[in-house]
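With one protein chain removed, the remaining protein chains of the complex are shown where they sit.
Note that the chains take the letters A, B, C, D, E, F and G in the order they are written out, and that residue 1 is the start of every chain.
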Amino acid sequence: MAEESQSLPLADGAVTLDADRRRRCGYPEVVYGEGKPVEAIAAVFAAQLQRGEPALATRVDPATAALLSEQFPTARPNALARTVRATPEGWTPPVVDGRVAVITAGTTDLPIAEEAAETLAWMGVAVTRVSDVGVAGPHRLRERLAEFESATAIVVVAGMEGALPSVVAGYVACPVIAVPTSVGYGANLGGVAALLSMLNSCASNVAVVNIDAGFKGGYLAGLIATRSGPR
Amino acid sequence: MAEESQSLPLADGAVTLDADRRRRCGYPEVVYGEGKPVEAIAAVFAAQLQRGEPALATRVDPATAALLSEQFPTARPNALARTVRATPEGWTPPVVDGRVAVITAGTTDLPIAEEAAETLAWMGVAVTRVSDVGVAGPHRLRERLAEFESATAIVVVAGMEGALPSVVAGYVACPVIAVPTSVGYGANLGGVAALLSMLNSCASNVAVVNIDAGFKGGYLAGLIATRSGPR
Amino acid sequence: MAEESQSLPLADGAVTLDADRRRRCGYPEVVYGEGKPVEAIAAVFAAQLQRGEPALATRVDPATAALLSEQFPTARPNALARTVRATPEGWTPPVVDGRVAVITAGTTDLPIAEEAAETLAWMGVAVTRVSDVGVAGPHRLRERLAEFESATAIVVVAGMEGALPSVVAGYVACPVIAVPTSVGYGANLGGVAALLSMLNSCASNVAVVNIDAGFKGGYLAGLIATRSGPR
Amino acid sequence: MAEESQSLPLADGAVTLDADRRRRCGYPEVVYGEGKPVEAIAAVFAAQLQRGEPALATRVDPATAALLSEQFPTARPNALARTVRATPEGWTPPVVDGRVAVITAGTTDLPIAEEAAETLAWMGVAVTRVSDVGVAGPHRLRERLAEFESATAIVVVAGMEGALPSVVAGYVACPVIAVPTSVGYGANLGGVAALLSMLNSCASNVAVVNIDAGFKGGYLAGLIATRSGPR
Amino acid sequence: MAEESQSLPLADGAVTLDADRRRRCGYPEVVYGEGKPVEAIAAVFAAQLQRGEPALATRVDPATAALLSEQFPTARPNALARTVRATPEGWTPPVVDGRVAVITAGTTDLPIAEEAAETLAWMGVAVTRVSDVGVAGPHRLRERLAEFESATAIVVVAGMEGALPSVVAGYVACPVIAVPTSVGYGANLGGVAALLSMLNSCASNVAVVNIDAGFKGGYLAGLIATRSGPR
Amino acid sequence: MAEESQSLPLADGAVTLDADRRRRCGYPEVVYGEGKPVEAIAAVFAAQLQRGEPALATRVDPATAALLSEQFPTARPNALARTVRATPEGWTPPVVDGRVAVITAGTTDLPIAEEAAETLAWMGVAVTRVSDVGVAGPHRLRERLAEFESATAIVVVAGMEGALPSVVAGYVACPVIAVPTSVGYGANLGGVAALLSMLNSCASNVAVVNIDAGFKGGYLAGLIATRSGPR
Amino acid sequence: MAEESQSLPLADGAVTLDADRRRRCGYPEVVYGEGKPVEAIAAVFAAQLQRGEPALATRVDPATAALLSEQFPTARPNALARTVRATPEGWTPPVVDGRVAVITAGTTDLPIAEEAAETLAWMGVAVTRVSDVGVAGPHRLRERLAEFESATAIVVVAGMEGALPSVVAGYVACPVIAVPTSVGYGANLGGVAALLSMLNSCASNVAVVNIDAGFKGGYLAGLIATRSGPR
Partner (left out) sequence: MAEESQSLPLADGAVTLDADRRRRCGYPEVVYGEGKPVEAIAAVFAAQLQRGEPALATRVDPATAALLSEQFPTARPNALARTVRATPEGWTPPVVDGRVAVITAGTTDLPIAEEAAETLAWMGVAVTRVSDVGVAGPHRLRERLAEFESATAIVVVAGMEGALPSVVAGYVACPVIAVPTSVGYGANLGGVAALLSMLNSCASNVAVVNIDAGFKGGYLAGLIATRSGPR
C-alpha cells in the first residue's frame, strides 16, 4: 500500500491526493472548489487525468471555470451547477445498468439539481431531469410520472417546505435521496425547515443529505445505480 | 358597557368571565380545560347556558368530562377530541352557508382533528372529515377530492413532515388553515418540523396556527365559513 | 386538461407557466422576482396579460421594475413594496364585497405591509391602511378602531415582539392574518421572536404566515374577502 | 470581616449561610427550596430569625410547607405561590414609600405572580394585584388602569405570546419587570416564545428576567420601590 | 384501481389499509405500533397474511408482542428491537443478491440496530451484525473489516457524537445509511448532535435518516440490496 | 386628548409623533435612526426642541450625525455611541438624586456602553463609567468598587460569556440592568450566549434587556434613578 | 495484539471489554452504568480486578450500588456521586505529583462535582474540594484562594449562568476544565446556557466538556495531573 497518498507540489505548499481512493471507494476524489486557488484544482485534475481517471470539481466560480476550461481540452464547465469535469483522452465511461432521475420543485433549486446531475454524468450514470414539479401544482408531477417511475434511484431537490421528496416517494419503489436547499426566506432558516421536513418524511424510502449538497445527493444515487443489476 | 366583565364566585377565588366577548368577537369564550378544576369549568358552562350561549371546553380529562356530562344534560363529550360542549335548552344553531373540511394525514393526528371538528360543530358550521390521506399514498387524497374541493375553508392537520397542507392547497382555491401536530419523534422536535414546513409552504393559500392547536384551526376556519355568502 | 401547462420559450431555457392555475385556485400565478432575470418575468407578464389575466411580481429590484414599467404600459410599480402589477387592456376588476385592513406597528414594517396591500389590489379587494399603531402607544390603535373594526379580514404586520396581532384580534371578530417581519435586532433572531409570539397568541382568531411574507398575508386575507357575502 | 460566612451544622453536612449578605445586598439570603430537605430550610430559617431577619423560601412543596409551618409559629405559607415566609418575633417591617403592582394575563400565570407578590411582602413593599387582564380582552386592562398607573415599579407575568408587558408599559412611566412563564404549549417552547417577545419589546421601560422567575421579578421591583423617595 | 384501499372493520372504527402499496412500492405497509391497540395491529397482520404478504410491526410494547405471538403462529417477536414480524404459511422469501451490514457503536444503540436488522429480515435480505465498534477503540472496527467491506449497503447506528458512519464510510465503496440515536445526554440534545454530525460527514457516501429511525435505515439499505445485481 | 398625536409633514410621507408620550411616560420619544433618512430625524428633533423637550437619536451613521450637527447648534454627537442629542435653548436639566454606573467588560463593548451613557445624559442622570474590568482579571473590578458601590442603579454591558453582571451584582444592593452584546464569535451565537448567561444569573438583582440594547439599558437605569429619593 | 478484546459471557449476550485500553490510554475502561444490568457491571468489575486494575462505574442507581458493594469487598460506593469504585486486593495507587481542585458554585452542583472527585480518586490523584463559592458572593471564592491556586489542574462545576470557571480562571495559571450542569430552570435550557457561557469564556485557560459530564471533567484534569512533573 506504498502508493496510498500522492503529494502534489504547489506554490503555496502541497495538496495530498488520496491516490488509493478509487480502489477503496470506487471513484477518485472530487475537488470541493470553494475558496481553492485554481492552481490547486488544476494540479489535481492533471494528476487524475494522467492516471486515466475522470476529474470533477464542484463549487467553482466562473473565473476558475474559465481557466480550467482553457487548460484542459476535455473540460466541460456547467455554469448553473458551478462544476467543471474533465475526462482522460479516449475515456470510455463504465457501463451502468441503473438510471437516476433528478427532480426539482422550482427553478431556484436548479443549481443544486445540476450539481447532482453533473456528478452522475461524471460517474457515467444516465440522468433524467424532471424540473418545476412543485407540490402546489399537483398535476405537474403526475403528468411526468412515466419519466421517473422506473428509475433505479431518484434525487429530489427542494427548498422551502421540502415536501416534494415525500410526494415523489409515494409514487415509486426505489430509494429517494432528498437534497434540501437553502431556497426560501424567513422561517426556512437557511434550509433547516426543508431538512427537518425531509428527515421526518412519512415515506419509508427517503434518505437525506446536507442542505445544498447536490454533489452528495448525486453521488449516493450514482452508487445505487452502479450496484444495480440489469432490470 | 357596565356588563363587560362578570365575576363568578368560586371556592378557590373567582373566574372573570369576559361577558362582552360574544358582542365583540361573535362567539363566547371557550374554556381551555388543562389543569382547571371541574368547578371552574362548570361555573362558566352554567353562566353561558343561562345567557343562552353554547359552551365549549377543550383539553378536558376523562374524569372531568364525565362530571360535566352528569351536571349538564345537553353536554356532548368527545373522548378522542378531549372536548365537551353543551347547548342551552331549545338552542337553534345559526344558519351558516360555508362548509369546512377537516383533513388528516394519519390516525395519530385524529385527536387534534376532532378538536377542530368539535369547535366547528359548536360554531354551527357543517364539517366534512377526510382522514388517513397522508402524502405517502398519493392516490388516497385524489380519490376523495370531491369531498373537499368545494369547501369554504379547509383545516389540514398533520405531524411528521407536515407536507399535507401544501398538497391539499394545490388542489383548492379556498384558504387552508394548517395545524401542525407533535406526532412523530426525533427530528420532529415536538412538532417544530411540521410547523416550519407549513410556514414555508409554496402554496399561497396556507396559514398556520400553533402546534396541536386544533381549537384555533377549527375556529379560524369557522370564522371564514360564517363570513361566506351563499355560493 | 391538455392545456394545463404552458411552456414559455426563453433565452436561458424555458419557464413552465401553470396555465390551469386560475381555474383551480381562483387567481393566476404570481412571480416571485427574487433573482429572476427581467426577461423571465416579462415573459410571464406577457402571457398572462394576453390571456386576459392581471399580473403581479413581488420582490422586484428597482432596475427590473423600471424595465417592466417601460415594457408594459399598464404596469404599476410600488417601490416601497418592491412589486409591479399590470392589468390587461380594458380590465374590469371582479366585484368583491369583503374589505381588508392592513395594519402595521412601525414605519420599518411598511414594505411588507405594502406588499400585502398591492396583492389585495391585484385581487380587486378594497384595502384600508392603518399604520404606526404599535402597542407601546396604546391610544393610537383605539383612535383608529372605526377604520378596521368592520373589515372582513385583517392583515397585521409587525416585527420586534410581534404583539400587535393579539391586541388587534381582541377588538375584532374577523380572522386576523399575522405577518411577522424581520425588523429588530439581537434576540429578534431575524423575525423568529415575532413569529413565535404570533403563533402563541391568546386570541383565537389569529393565523400566521412566514416571516416577511407580505404577499401571502395579503393573498389569504383576499381569499377570505372574496368568499364573503354582502354584509 | 470575620463573620462573613456562618456554617450551619446539619445531618447531611452543612449549609454555608452568607451571613454578610444583608449588609452587602440589603436583604438576607432567600432559600430556593427545590429539592432541598426540610431540615436544611429550617436551619436557615432558624438562624435568620434568631438574627432578627425575616426568612423566605420559594419552590417549596406542600409537605415541606406544612412542616415549616408547624416548626415556626410566624410562618405564612402560600400554597399557590409555593412559598413560606416567616418573621422574627415583634418584627416591624421597614417603611417603604414605593408601591408595586403585579399584573397577570391569565389564571395559569397566577402561581408565578404570587411568588413575586410574596417576595415583595417579605421585603415590606405594598403590592397591588391586577389579574386576568390578557391582551385579547383589551378593555379589561384599561378598566383597571387606576390601580397600577401610579406604581413605582410593575411586575408583569405572562406566558404564551408574552405581549402584556409591552401593552402595560405603553400606559405607564415606571420600570416594568417582565416575567415570562412556561404557560402554553407547542411553539411556546417552554416559555422561550414569551421570553423572546419580552426582550424585543418596543416599549423602552421593559426589563426581563428568567422564565418562571417570579422571585426575581418581585425582588427587582422591590429594590426599585425601596430606593424610591416620597412622591 | 378498485382495490387500492381496503377498509378493515374494527371496534373503534376502521383502519384503511393501503392495499395497493406492494405493487407501487415493492413491499406492503409496515405498522408503526406506538400507541396502537393490539386489535388494530392484529387486523392488519391478518389481512396481510391472508393476502400472502409478510407482516411487520415496529415500536411494539412487550404485552402487545405477547398477544400477537399468541394469535399468529408464525410471529417472531424481537424484544430488543421491539418488533414482531410474521410470514404467511409456506412463505418463500424472495431471492436477494445484495447483503447488508448493520454496524453499531455501543451496546445502548443495539435496540435501534435490531429494528433495522428485523426490517431487513422481513424484506428477505441477509444481514451481518457488527456491534460495539465505537471510534474510541479504533482497532475494533479494523479487526472486523472483512465482515462488512463487501456489503451492498451498510446501516450504521450511532448516538453521542455520531462519528462512526464517517469512519465506516472511509473504508467502503457502498452507500452508508446513517441512523443517529438519542443515546447520550446533555449537549447530545436528544440525538440532534449525532444527526448533525452525520449530515456533515466528509465522506461522500453517507445518507441520513431520522433520529432512532431503525426501521427506515434498514428499509433503505434493503431497497438498495434488492436492486443490486449478482456480484 | 386632541393633541395626542402630531403629524409631521415630510417629503416621503409623514412621521406621526407621539406628542403625548412625555406626559404618559415621563420622557419624549427617542428616534431609532437605523435606516431613517436624515430629514425624518431632523423633523422630529425640530418639533421636540420647539416643544421645549431634549431630543435623542440612536444608531445614527456618521454622515447623518454630521448633518444633524450642522442643522442643530446644540447637537452633541457621540461617534462611539452612534448617537446625537440636542437640547432646547436655555434648557435646564431636571434635578435627579439617583446616580448610575455604566460598567463594561472589554473595549469592544464600549459602543453599546456609550449608547447607554448618552441616554442617561439625555435624561439628566449623572453617570460614572467603569471600563475594562472583565472577570478574567478579577482585581480590576475590586480596585474600582468605590466608584460604583453607592450607585442607585448599574448598567453592565458585556459580550462573550456575559458573566460580569453576576459578579458586579454580588458586590452591590441596587438593581443591575444587564446588556448582552454581540461581541465574540462562534458559540456566542450573535450574543445569545451572553443573553442566556445573564438571564440565568444566580444574583437576584439582575434584569436583562435585548442584545446590544444600550439605549434600553440606560433608559431603565435612568427611570430607577429618577424615582430615587435623596440618599 | 491477540489479546486486544476480551469477550465476557453474560446471560443477555456478552460485553466486549477493551482489554488493551490501559496500555493505549493509560487507564482501563470505565462503566457508564445508566440502564446497564448489574450483572454486566459486575462482570466488568470482576475481570478488571482480576487483571489487577481498579474499577469504576458511574451513573449507578442505589440498588445497583448496593448489589455491587455486597459482591465486591473493596467496593466504595458514593451515593451523592452515583458511583462505585473498587480496587484489587493489595492495590497500591500510582504516585502522582499533580493535584486537582474541584470547585462548585452551589450545593445542587455537588453530585456532578463528586463524580469528578471519585474519578480522580480512582486515578490516584489527590483532590481538594471547594464548594459553595458561587459568583454572587464574591468574597467566598477569595477566602479560599489558598486551597486551589497551586493546583495542577482545576475542575469547575457550575449550572445556571456558568460564570464560575471564568472567574476561577482569572485567579490561576493552570488549565481549568469547566463542567456545565443542567441545574437551573427556564432559559437555562437544560444546561445549554451554562455550556455556552463556558465556551465563550474570556479567560484563555478554560476548556469545556459536556453538560453534567463530571466523569470526563475529572478524567481530563487527572490526565493533566499525572503528566505533571514535581513542582
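Note that in this section a contact is a pair of C-beta atoms (placed from the backbone, for glycine too) under 8 Å apart; a residue touches a chain by one contact, two chains touch by 3 or more.
None of the values given here were measured: they were computed from a predicted structure.
**Student:** The complex has one chain that is not drawn here; which of the drawn chains does it touch?
**Tutor:** Touched by the chain not displayed, across the whole complex: A, E, F, G.
**Student:** Decide which residue listed in G:Phe72, G:Phe148 or G:Tyr171 touches the omitted chain of the complex.
**Tutor:** Only one listed residue reaches the unshown chain, and that is G:Tyr171.
**Student:** Among G:Ser69, G:Thr128 or G:Ser228, which residue is in touch with the absent chain?
**Tutor:** G:Ser228
**Student:** Touching residues of subunit E against the unshown chain: what are they?
**Tutor:** 105-106, 134-138, 160-163, 166-167, 169-171, 184, 186-189, 192-194, 196-204
**Student:** At which residues does subunit F meet the chain that is not included here?
**Tutor:** 107-108, 131-132, 137, 139-140, 143, 185-188
**Student:** List every residue of subunit A that touches the chain not included in the displayed model.
**Tutor:** The missing chain touches subunit A at positions 1, 4-5, 15-16, 18, 20-21, 35, 180, 182, 190-192, 195, 210-213.
The working rule: only the chains that are shown with their structure count from here on.
**Student:** Out of C-F, B-E or B-C, which pair touches the same way A-E does, with over half the contact pairs the same?
**Tutor:** Comparing residue numbers across C-F, B-E or B-C, the repeat of A-E turns out to be B-C.
**Student:** I'd like to verify one number: the distance from the centre of subunit D to the centre of subunit G, where each centre is the average of its C-alpha atoms, in whole angstrom.
**Tutor:** Inter-chain centre distance comes to 37 Å.
**Student:** Report the inter-centroid distance (CA atoms only) between subunit C and subunit D in whole Å.
**Tutor:** Roughly 45 Å separates the two chain centres.
**Student:** Among all residues of subunit B, which ones touch two or more of the remaining chains?
**Tutor:** In subunit B, residues 137, 170-171, 186-188, 192, 195, 199-200, 204, 210 touch at least two other chains, as defined above.
**Student:** What pairs of chains are touching here?
**Tutor:** Touch list across chains, by label: A-B, A-C, A-E, B-C, B-D, B-E, C-D, C-F, D-F, D-G, E-G, F-G.
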